[in-house]
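Worksheet: the structure to be examined is printed underneath.
The complex is shown incomplete by one protein chain, all other protein chains being positioned as in the whole.
Which chain is which? They are A, B and C, in the order written, and residues in each are numbered from 1.
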């Protein structure tokens, strides 16, 4: 039984780690930290966990964390993780960082986030479908929510260098804005609405670019525009992929089927994915249609932003890093309707 | 490992039985029937179950059902169950009927539903918190969705004969209207709306009455008004209970704590329940406040109508009838946010 | 053409006053105040008013307000209005206060709100259907949102002293929580949810009580429980009215038809009201059903909380106070679907 620590457990990704780990047969949450809520019951913040998680928020020092935990998930804001992680790295502990701090090459990070990196190092990008080397690591950087769905949608075509130009148009649920109320999450602002934002400048674009260029270093035309939609969970990404030549529906199916054939959490579906089928689960559903008129392939990916886009993928990484079955504790369907 | 049959598996309660049973360690779905969808993949209808339920809908005769299954859930419309159930009853099979056909005394049933009962018999009402005798049964009637939340909200006060008059004002999600599109479930009709219906005549009232009168046969003043709200899942019931004398918050807490102390799926909460904390789970959350001015206790109960209000409670009954732990396969939290 | 001032124009009721007055043929908004947003364009806050309201927020002293305006709407928080209103009262200006400060007898106000009243005086309660004397007033107190729908739902039965006991179970949209983000208005908390609050202690109860007791001073059993539902606008109130004797559907229809026969904004409907039919309009739709078993009448009222529940009713009062037609500028249907 692995003892788990969650650093920054009062937010949505912390709550989701606890929800999912509660049903993991080989892990148990030992420690949930919060600087603001020390001594308060976890279930007072995450009310759905009442009678299941009987912990109080704590804030121990890093030595105690390492002593008590086999695996530590770091779920703090970007800029803060780089202060905490170095103290946790240790031969006996595995660390999974859910912030943006270690996902990018440090030079790129500093440009994109406008922050000097205090702990520059090379870290494996924890998307197991593209990075099987996760299994040898003690510390990995868990991908961002938009990059997960977008990269998986385009990877099979990038790998064969077929992409001329790709536009990712993403639709995210409001939980992506976090647990703290804001104008962006104010119910009267978001209900019955769609709110595009950062039309050309969202920082997650740097992650897509890094990952897709690993697969095809000639690919430079990558665009991204996110939108908030009236849903709590989920990211649906529409990848408009202009290809270098004509492709048939069968060509594309072959590429996707081959790349994801032994990836349990990517489901290449016959129809068109939607958020409903993945809500609450670790699946990424992918479907597509070829527009021969324009040499365009429209690929749709759907994930739950809090599961495959954050906490579920983090546990998938933990499973792999710890030698457990990749799907352990995560092999459950979405909640539909 | 129990082999499970689901009669009428194409609707929401059928889908939910499969979602929940997929994670049950001692059961597996052997058979999913549908008269209309014979030969089609279950996951074409219930898309969230793709790669998890690899069955096709079938429609075998009752002998084959009994040969292949240890437990049969009947999830067909009322009036139809009474035609199917008698053929399934057998010493070797356990049957749980999710329709209304066997919940009421046959005389009452005929009055309320306006149908002649073709198989009148006494059947235990499968609400395990009030009917521990479920454990000796081979056939039980699973409660309705509104009666589950309403009865649990009022039972502790009914048991001590303190209720003078009770008004149940319930708010249900749209999934209660079923998988078939209708005016009541048309998105433009329900979004940003509340739709009261059957203000004084909903048939579920007969179930509340039966169950509460079992606890207090002098209780006659029971009213019920349901409303559809813009949520997919969930029923929140506000029970306005006028009591025969003054009660303090402590008095009420004692009654509820005592009645539900060893009932794992009823959580008496400190604050005010809401649908968010129970969505996807088998919990019934209960909270209350005393209005001393009017000798009124306002009790709020919240359930997921498809889980504790239908399929989850049915599996809870199965567990008890089969000698398994009551919470087996159901001990998971709600999905929040 | 009346020159209108709106004190506290940055919130939802201020925005709604401007939306409605823009189409009023005999009024024009001259002044919109905000202490925080001085010099900013009104349409930067209320983006739907772009190209229609070309004002900037100001904060002039009371003398200037009186000099520039014929009618002043005060839309500031309770406790603040009583500081502003006395300086505005003047023979030449009409004042309509949308806060709670002047709705109640000052003694009752102090008990309910826990604030010493700085300007105790008798003010007419501006519900024109019950208070035709509005037409003689220069200053009126505009009713609260819950009291508007609830009082209109019960008044015809109160007037004939038929009410033994009434429970108001109200469902309100999230805009009732105001324009500032909070936990109560956080999208992930409210979507797919129902949140009861102040189960027995909501302050609006004092308004219902005052108004219903004016009609029947023997009526004491009045209860109220509010719930927030996932809708931006609207309040639907379910009034469970236990009557002193048996009433038929016809008896009730006669009472309601008679009381509201020449009240243009109350529509007694044949079916069951819902929020959809009144959204954006000044109507209060009322429908009912008699439960003869329990001597209960279930009356449903539906209003738009920002229109009939606030700004629309305020303009209706203005029309009457200024000798205009009651429906001037307000005679438009709801926006459905």
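We adopt the following convention: a contact is a pair of C-beta atoms (placed from the backbone, for glycine too) under 8 Å apart; a residue touches a chain by one contact, two chains touch by 3 or more.
Values in this document were obtained by computation on a predicted structure and should not be read as measured data.
One chain is not displayed; in the complete assembly it touches the shown chains A, B, C. Check A:189, A:319 or A:333 against the missing chain and you find that the one touching it is A:189.
Considering the full assembly, A:221 is the residue among A:87, A:111 or A:221 that touches the omitted chain. Taking the complete complex into account, A:229 is the one of A:89, A:229 or A:253 that touches the chain left out. The set of subunit B residues touching the chain not shown comprises 12, 174-175, 179, 181-183, 185-188, 190-192, 230-232. Annotation for subunit C: contacts to the undisplayed chain at residues 12, 15, 19, 22-23, 46-52, 175, 179, 191-192, 232-233, 264, 267, 269, 271, 276-281, 285, 331-337.
By the touch rule set out above, subunit A reaches the unshown chain at residues 165, 167, 169, 171, 173, 188-189, 191-197, 199-201, 221-223, 225, 227, 229-234, 236, 238, 240, 242, 272-276, 279, 288-291, 293-294, 296, 298, 300, 337.
By definition in this document, only the chains that are shown with their structure count from here on.
When C-beta pairs in contact are tallied for every pair of chains, the largest tally goes to B-C.
Separation between the centroids of subunit A and subunit C, computed from CA atoms only, is 46 Å. Chain centres here are Cα averages; for subunit B and subunit C they lie 39 Å apart. Taking the mean of the C-alpha atoms as each chain's centre, subunit A and subunit B sit 36 Å apart.
Across the assembly, subunit B contributes 192, 232-233, 276, 279, 337 as residues in contact with two or more other chains.
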